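Missing here is one protein chain; the remaining ones are kept as they sit in the complex.
For subunit A:
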Amino acid sequence: MTVTLVTRDEARLAFSCAEGQNVLAAAEAAGLYPPAMCHEGSCGLCQAHVLEGGYEMGPHTASALPAGPGGVLLCRCLPQGDLTVQLPCTDAQVGRHQIPVREAVIEAMGPAGAGAVALTLRLKPDAAAGVGADFVPGQYMELAIPGTDIRRAYSLANLPNWDGRLDFIIRLLPGGAFSTWLGERAAVGDALTVRGPLGHFVLDESSPRPRCLVGGGCGMAPILSMLRHMAEFQDSTPVHLIYGANREDELLTVELDELRATLPQLGVTLSVWHPAPGWAGFTGTAAQALEVHLAEAAESPDIYVCGPPKMLDAVIAVARERAVPEAQIYAERVQS
């Protein structure tokens, strides 16, 4: 089914809507955000009028419904076929996920340990976006190799800021296009195009549950950003970090002591699968470390995991075995 929203200034915004999906949910899934608040048929903010097509209205407060024929609340309007709906607002008032494309220059690059590079970019001032770096901790950017159409996605490790700074931790893959450029040709001062922020791997900050953050390899970048965000906001939610690697020397240098100082509730498990003799941390995979953590946890935490595919699958399998509800598992894949 196709839904077409017609704005007051006669812009037509079309998107598809699944069986049983309401118009607001379908619009939001398509990256369109008409004014809406409760999403439960009560507040009346998402009022609109159906111009053409059949629909059913789910449970709602009668007084929230706008007067006149075809009066609906988008959050309760279930199309029964193609639908055309008149919105009371203008095109500019419909929120959108417009993904900015901006120019940046390499400000610094250096080894981050274990064959990874710490890359810092500085965004150039932009007429529409200003000079700041606007993203939500956990999101990623696409970086284009200069002079090509080749883009690679990397998670941001730092915090949103008004200086335009973007920090990445990038593992150099032998033969990889971006890795080859970064390892062999890139230099401080080089300009490149970045597209983002992108991704939905972000903290659910309204959740009352404890958090367990699991990072592997360069998957630590978004996890670090989340932890730094919690530290900046002095977020007191119980949080446990599991940082896994195959060997000790693959663990990146991260500021765990500083994070512990600002997040006193932070628990940390460093898990190394094949450690050298004398390793004082947990011996085993990140998934095994999670198993231990869940066995000891008083309540089922929200789990945020970012890492290579095999690690991700193993961690998710453990979470499921331990009956962590699907809605509490947030996962982001990185290249190994």
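One rule holds in what follows: contacts are C-beta pairs under 8 Å (C-beta built on N, C-alpha and C of every residue); 3 or more make two chains touch, one makes a residue touch a chain; residues count from 1.
Operating definition for what follows: contacts and distances are computed from a predicted model.
Chemist: UniProt names the one chain left off this complex as which of "NADH-quinone oxidoreductase subunit M", "Sugar ABC transporter permease", "Hydroxylamine reductase" or "Vitamin K-dependent gamma-carboxylase-like protein"?
Modeler: "Hydroxylamine reductase"
Chemist: Of the listed residues A:A29, A:L51, A:A92 or A:A177, which contacts the missing chain in the full complex?
Modeler: Of all options in A:A29, A:L51, A:A92 or A:A177, contact with the hidden chain holds for A:A92.
Chemist: Could you tell me which of A:A129, A:L173, A:L192 or A:A331 touches the chain that is not displayed?
Modeler: Once the missing chain is taken into account, the touching residue is A:A129.
Chemist: If the hidden chain were put back, which of A:L203, A:V272 or A:V334 would touch it?
Modeler: The missing chain is touched by A:L203.
Chemist: Counting contacts across the full complex, list the positions on subunit A that touch the omitted chain.
Modeler: 33, 35-38, 40-45, 47, 59-61, 63-67, 71, 89, 92-97, 126-132, 134-136, 160, 162-164, 203, 205-206, 208, 229, 233, 235-237, 299
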